[in-house]
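Below you will find the structure I want to go over with you.
This part shows chain A:
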Amino acid sequence: MLSVRDLHAYYGKSHILQGVNLEVRAGEIVSLLGRNGVGRSTTCKAIMGLVEPIGEVLWKDKSLVGLRPDQIAHAGIGYVPEDRQIFPTLTVRQNLELGMKRAGRFGRWTFDDMFQLFPHLRERQHNAAGVLSGGEQQMLTMGRTLMGDPDLVIIDEPTEGLAPMLALQVGRFLDEIAHRGVSILLVEQKLTIALKISHRVYVMGHGRIVFEGTPAALAANEAVRRENLEV
Partner candidate 1 sequence: MEVLLVSLLNGLVYGMLLFMLASGLTLIFSMMGVLNFAHASMYMLGAYFAFSVSRVIGFWAALVVAPILCGILGALIEMYALRRVHRNGHIAELLFTVGLAFIIEKATQMAWGLLPVPYRVPPVLDRALFHVYGSNFHAYRGFMLLISVLMFVAIWLLLTRTRIGLVIQAALTHPEMVGALGHNVPRVFTIVFAGGSVLAGLAGVIGGNYLVTEPSMAATMGPIVFVVVVFGGLGSLAGCFIASLIMGLVQTFAVVIDVSLADLLARLGIQVTSTTPLAEVLTMPLPRVGALLPYLMLILVLLIKPRGLMGTRDT
Partner candidate 2 sequence: MSEGVARTAARPLAAGGAAGFLRRQWPWLAALVFALVVPWFSFDWSTGRHSGFIVSMLSQIGISIIFALSYNMLMGQAGLLSFGHAVFLGLGGYVTAHVVNATKGGAFPLPLELTPIAGALGGLAFAVVLGYFATKQRATAFAMITLGIGELITSCALMFQTFFGGEGGVSTNRMTGRSLFGVGYAAPIQVYYLIVAWTALSVVAMLLLTRTPLGRMANASRDNFERAQFVGYDPRMVRFFQFALSGAFAGIAGALYTLTYEIVTYDTVAGPMSANALLMTYIGGVGVFAGPVVGAVLIVLLQSWVSLLSNSWLVYAGVLFIMMVTFAPMGLTGLVMMHQPIWRAGRLGRLIGPYLRLLGPALLVLIGFVLAVELCSFLTIGAAQGKSFTLSRITIDPRGARPWLVAGLLLVGGGLWLRVAMRGFGAAWNAVTEEVKTVGTRA
């Protein structure tokens, strides 16, 4: 479904992405791992058109390079940013509403699905989103993106700053999305969640992919893990 070939990206003068190649097939969960500052978030932003992509980004065999972010979203890609970016002045329900591409037209997910997945949000649906706690904000931003009924969701570090118990809940949530036939490109730092639910894993070095394979292959590959990950 999504194939990225020789993707480069720049912030001013610094050359952040130096030829990234990766793929996400239909219904697959793929994780993108690696240390801070190697360009994982930039990869997500380049695919979404928030940063100018140089190279080839094909989605269902159509090129996304040069499209505006809203056109890419309409093509069926959802994006959950690392810093969550919830709309503080709007209520929880209104945040979810803005996730929907057309007013009143539900795709795979309805409001009830969201509230069933995240009971907390049901009670708080009429509160202003600005007063939610960190964990609740993370749930809201994921729910909001899903309301747009994407076929692929790019999620940037959903467990960042969450207490361990909440992080596990995010893991369960990712499973639920996969069951509904939505493929996931997960950018994550915590190995356990990523390794548990992913079909395939990429590890990023400096602006480049340094490893591709199954979670088991990564677990076995001591060198790659020591060089690029924390353990």
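Keep in mind how these were chosen: all candidates are chains of the complex that A comes from, given by their letters.
The working rule: a residue touches a chain if its C-beta (ideal position, glycine included) is under 8 Å from a C-beta of that chain, and two chains touch if they have at least 3 such contacts; residues count from 1.
Not measured: the values here are computed from a predicted model.
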Interface partner of chain A in the complex, by touch - 1 or 2: 1
Complex contacts: residues of chain A adjacent to candidate 1: 48, 50, 68-70, 72-74, 79, 81, 85, 87-90, 94, 97-99, 101, 103, 144-145, 148
